[in-house]
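Structure below; questions to follow.
A single protein chain has been omitted; all remaining protein chains appear in their positions.
Up next, chain A:
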Amino acid sequence: MTAVASRGVRGWLGNHAVLIFGLLVLLYMFTPIFVVVLMSFNDPVGRLGYDFAGFTLYNWKNICEPYQLCESVGNSIKIALLATGLATVLGSLMAYAMVRHYFRGRGTANLMIFLPMASPEIVLGSSLLALFVNANLAGQLGFWTVFVSHVMFCLSFIVITVKARLSGLDPRLEQAAADLYANEWQTFGRVTLPLMMPGIVSAALLSFSLSFDDFIITNLNSGQMITFPMFVWGSAQKGIPMQINVVGTIMFLLALGMVLGGLLLRRIRERPTA
């Protein structure tokens, strides 16, 4: 009886091994997120509350209570939006030029665009600082120096992502547009850009999260300004306020919402209507 049962269990395990491993990996990946969500509802006993002591909605109702928390989040969002905006426009155009046009130094440009991605952030950050100081901007370190730095490192990621999308795009589509009386601008606007869009959107999302998340380069070049990662780092010295988990949870939900929204949109678009 037990022999039969154990064989049954073993057989079941054998058949579902891949599934079980997959779930374990997912669990491993999601544990930190679960902890963040859970801790956002924590009612800590003391200031150093890393234990879950009790459930409360207080953190959610008083997000901005810790000094400079909301200000730092605001700074981070502002920088991430602006840097992503500029880097996306520049990067997409650069990618277009590098895929669709032949020019002197195209190969070199292709290689150079990889360098910021490949060099360690701490090196980039310190050399930027040296640059700003040498340019007599030491007194003006802050929002704009961080913005410039973020555009710089986001650019590589955007060029690479959009280039990948463009390389997979049949150039005959653009030739067909030209053949059908669309001039260069119309061809770009009606055919190339819409087809590049999925690449541009994912590049922008990636860039936003890279910028929002960045600590090393920002910390070196921000002067008196505080961004969210810097705030978290600073408060970690004295005890992390639970509201940080609330911000983390909101960011996670926003990202999730965007991904699901994108999926849903694509489903709707691709559904035959006739």
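FYI, a contact is a pair of C-beta atoms (placed from the backbone, for glycine too) under 8 Å apart; a residue touches a chain by one contact, two chains touch by 3 or more; residues count from 1.
Assume contacts and distances are computed from a predicted model.
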item	value
From "Carbohydrate ABC transporter membrane protein 1 (CUT1 family)", "Cytochrome bd-I ubiquinol oxidase subunit CydA", "Spermidine/putrescine import ATP-binding protein PotA" or "Aspartyl/glutamyl-tRNA(Asn/Gln) amidotransferase subunit C", the hidden chain's UniProt protein name	"Spermidine/putrescine import ATP-binding protein PotA"
From A:Leu24, A:Leu180, A:Ala236 or A:Leu265, residue that would touch the chain that is not displayed	A:Leu180
Those residues of chain A which, in the complete complex, touch the missing chain	170, 172-173, 175-183, 186, 190-191, 194-195, 270, 272-274
